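Got a structure for you, written out below as structure tokens; questions coming shortly.
Yeah, one chain of the complex is gone here, protein chain that is, but the others are all in their spots.
Naming follows writing order (A, B and C), and every chain is counted from residue 1.
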Amino acid sequence: MRTGLGLHHYPTRAGLPDDFSAFAGRDVKDHHPRPGEFGETAHSVDRPDLCVAWVGGGVVFRGGLALGQQAGATGLTVLGMMSEAPKLTVEESQEVVARILKRVDGRVPVVVGVSAPGFAQIDTLTRAVMELGAAGVMVAPPGSLRTDDKIVNYYRQVAEVLGDVPFVLQDFPLVTGVQIAPKVIAWIVNELPTCVCLKHEDWPGLEKISALRADGTLERPLSILCDNGGLFLPEEMGRGADGAMTGFAYPEMMVQVVDLCSRGELIRAQDIFDAYLPLTRFEQQPGLGLATRKYTLAKRGIIAHDAQRRPGAALSAATRAEVDRLIARQEKRLKELN
Amino acid sequence: MRTGLGLHHYPTRAGLPDDFSAFAGRDVKDHHPRPGEFGETAHSVDRPDLCVAWVGGGVVFRGGLALGQQAGATGLTVLGMMSEAPKLTVEESQEVVARILKRVDGRVPVVVGVSAPGFAQIDTLTRAVMELGAAGVMVAPPGSLRTDDKIVNYYRQVAEVLGDVPFVLQDFPLVTGVQIAPKVIAWIVNELPTCVCLKHEDWPGLEKISALRADGTLERPLSILCDNGGLFLPEEMGRGADGAMTGFAYPEMMVQVVDLCSRGELIRAQDIFDAYLPLTRFEQQPGLGLATRKYTLAKRGIIAHDAQRRPGAALSAATRAEVDRLIARQEKRLKELN
Amino acid sequence: MRTGLGLHHYPTRAGLPDDFSAFAGRDVKDHHPRPGEFGETAHSVDRPDLCVAWVGGGVVFRGGLALGQQAGATGLTVLGMMSEAPKLTVEESQEVVARILKRVDGRVPVVVGVSAPGFAQIDTLTRAVMELGAAGVMVAPPGSLRTDDKIVNYYRQVAEVLGDVPFVLQDFPLVTGVQIAPKVIAWIVNELPTCVCLKHEDWPGLEKISALRADGTLERPLSILCDNGGLFLPEEMGRGADGAMTGFAYPEMMVQVVDLCSRGELIRAQDIFDAYLPLTRFEQQPGLGLATRKYTLAKRGIIAHDAQRRPGAALSAATRAEVDRLIARQEKRLKELN
Partner (left out) sequence: MRTGLGLHHYPTRAGLPDDFSAFAGRDVKDHHPRPGEFGETAHSVDRPDLCVAWVGGGVVFRGGLALGQQAGATGLTVLGMMSEAPKLTVEESQEVVARILKRVDGRVPVVVGVSAPGFAQIDTLTRAVMELGAAGVMVAPPGSLRTDDKIVNYYRQVAEVLGDVPFVLQDFPLVTGVQIAPKVIAWIVNELPTCVCLKHEDWPGLEKISALRADGTLERPLSILCDNGGLFLPEEMGRGADGAMTGFAYPEMMVQVVDLCSRGELIRAQDIFDAYLPLTRFEQQPGLGLATRKYTLAKRGIIAHDAQRRPGAALSAATRAEVDRLIARQEKRLKELN
């Protein structure tokens, strides 16, 4: 497969290209983060939760392209909106990105969140992380944006600022307050060639994926990677998404579900999904999700401890017990399924 | 058990009273809505989705008390915020409530949502529905309320307007925008004896239940019935909730989970809950949930059709197929469990 | 001038038609509400603040047209969003509208606010008030509307529900949360012939008026009447507005400013405006404005007393003293100007 990772999702929908199942089946599955792999970086700089794993049909990202293919289109998103990244100083952010990029060493593309009120900030951070080896950046709209034209106009300016750096459009209305119609996403994608991916976090958002995948809407390929904590992943894949880009504590769930959906094994995909769902649901609680995820990751040995940046509340004993119980049930159910 | 339904939840937590398991186990389980029971009313007046079933340890409601006990503390909430009630004319609302109350005929308590910008409206609707036989009313705070004192003061005035009519405090920040601290709920409950129940819809909200159930917080019993579409029911019961008050299309899930939790059969409770969870999650999508629920209820034969009041979008064919698939899997899984 | 009141605003901008200055100069000025005129109605039914006076180049309203011309294009808006109308019961609302319409007796067009979550409610109220003699209705978008297409689609459905009843599009983002681009307003107006007027309450909103008045935007005349409490009236007139539709306690300010602007006496218009500005500014405080207006109207003898519907706070003694002082200064300044 010679085109970029993002170039084949229409074939995916219409009939798999020869090498697709191999690519998605073999590599994606094997590449979910292992304890100590990306975790060590995080631990040693004491901000263990900055990485959001994403899986699935990827994005034509500069630099990360070849390795992304090898790796099965798995990548990382760092400095995301729902992580602790907003609580880091600029110096810490830069150090974290540098360490993660060094650790990843090009094996998978790394996308860096650069949303900011001013273009000077976006520009400065983008240049820094691209030099360090990032594959691209992610930009969410500022909360004050309303009306279709203002949204399009904002991304026109963003693309101009970014130059040839590929970017992910982050569509997360629950947090940003900005609702972007499918038509507007299509305008942006069709007009701005450096917009290579949609991070889809609208809720509800399934119809939006269908609208974007409808014939005649997008004039070129666009990777659609979904968030919502993975809570709708099977349906999102069914509507035409390429994968997930979110921070659930068990990225292997996403890897497997995306892989199985891509191979058409929908029943098995849903079985796996359902086994994790009680915890997925629990982690999706706003505000509490990050603390839960850190607790789980620490419990799994992937990060060293689950302390949160201040200000931030600790998990109560009751919550820890609830998570423990959900994990125990999850493991039991997964065994039944295997 | 001589006290009202709401009076025994501390014993519930500390050790079941003699007659509790019988009451909760036998009656609640048998009393979930059956096709044609409450549905007929809804169907014949063409607004099939006005009822929100609630289950679990109930409320000291005038009139409905005796029957509530017999019926196993099952009741109905009508004219709720997330139903189509806000789209009815006043005449239609009154007719709906009248028909439902006649149909229920005192077998279970019926709570009527009466939230409104002005006290004149609250007063008028309350008097009308209490005369028709409602057990009490439900009042959410107006969206402009901020600061602890303003919230307490609002409910003071509400209680004065309502006189001796018992009321449910509806705590639903995602929609109202009003955040009510556990301390503030306690102030309201401790000061206003007619506040007999909390409809708990905070998200995340588990710590709030624990805070309210902590020793010394509430000076008298309070029924806590949870919404959030039932998405956290096992954990809510574990924290000290008395039951559910929400509109999921399978109230029997809630009845069983509440019943099993009350009897301490937590594993079985969670098994049942998990079997429904993929659909519970799907129905919880904001805006889309009501349409999904109506589609499911119509499919189950409980209501005649799934059309929505205008303005309101119809479910797409893709969404219907997703729901169909989830229901088929749910039925299969429930069989495996039985 | 044989066309409707709304049909001549382009001529207004381009050069006054023969009879315009006479019509706007003589009649408008003389027709601001006098104590006991519309006030009596309000007083006797104890809801003195339901009327919002509007002035300026009006709207082609059925029924009210001829009298509107005679009266100098002055009219009334009742059951507006910022009045106490949302606190009335349906029965009270209907009584108020009936009494006001009877009292007005066709001398000026009366517009009735009918915004509601459901079309059944909009339909029912519209039919009732049109039968009573209203000239048209006013509809604000529901707060959940986002994206250009959804807004246009909503008004398409509204127009279908209203049939041939003319309506005012109320554009009030600060309260509704819905931002409507000038382009979207133009789409609505160009497509829906019954949309005859824009109630303009965007803040800031001057560029929006200019955008709508730019050549080629609107394909037919549209009356633009401004709110924002009158706080930007001279600039709004300069940008192409036709008048004001708001609730300041001294509608004669608006009548004079609109009249003077229409005649090109801009310096005098601004002098008059500036004399009232300290009070206009004070009345514009959110939440407090209505209480201030009722206090002032009661002080002027136009309404009987300034009590507010519950829930609602009374003005403090300090606030009353501030208003008294502002009124005293205003009267002094107006004398200096005359």
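Criterion: a contact is a pair of C-beta atoms (placed from the backbone, for glycine too) under 8 Å apart; a residue touches a chain by one contact, two chains touch by 3 or more.
All figures in this text were calculated on a predicted structure; none of them were measured in a lab.
Enquirer: Can you say which of C:T89, C:S144, C:N190 or C:S210 touches the chain missing from this structure?
Expert: For the chain that is not drawn, the touching residue is C:S210.
Enquirer: May I ask you to list the residues on subunit C that touch the chain which is not drawn?
Expert: Where subunit C meets the chain not shown: residues 203-204, 206-207, 210, 231-232, 235, 238-239, 270, 273-274, 277-278, 281-282, 285-288, 316, 318-319, 322, 329.
Enquirer: Which subunit A residues touch the hidden chain?
Expert: Those residues of subunit A that touch the unshown chain are 84, 86-92, 116-121, 124, 142, 144, 154, 157, 161, 287, 309-311.
Enquirer: Can you name the residues of subunit B that touch the chain not displayed here?
Expert: Listed in rising order, the touching residues are 146-150, 173, 179-181, 183-184.
We take it that only the chains that are shown with their structure count from here on.
Enquirer: At what distance in angstrom does the C-alpha mean of subunit C lie from that of subunit A?
Expert: So the centroids are 49 Å from each other.
Enquirer: From the mean C-alpha coordinate of subunit B to that of subunit C, what's the distance rounded to whole Å?
Expert: 42
Enquirer: Provide the list of subunit C residues touching at least two other chains, using ranges where the numbers run on.
Expert: none
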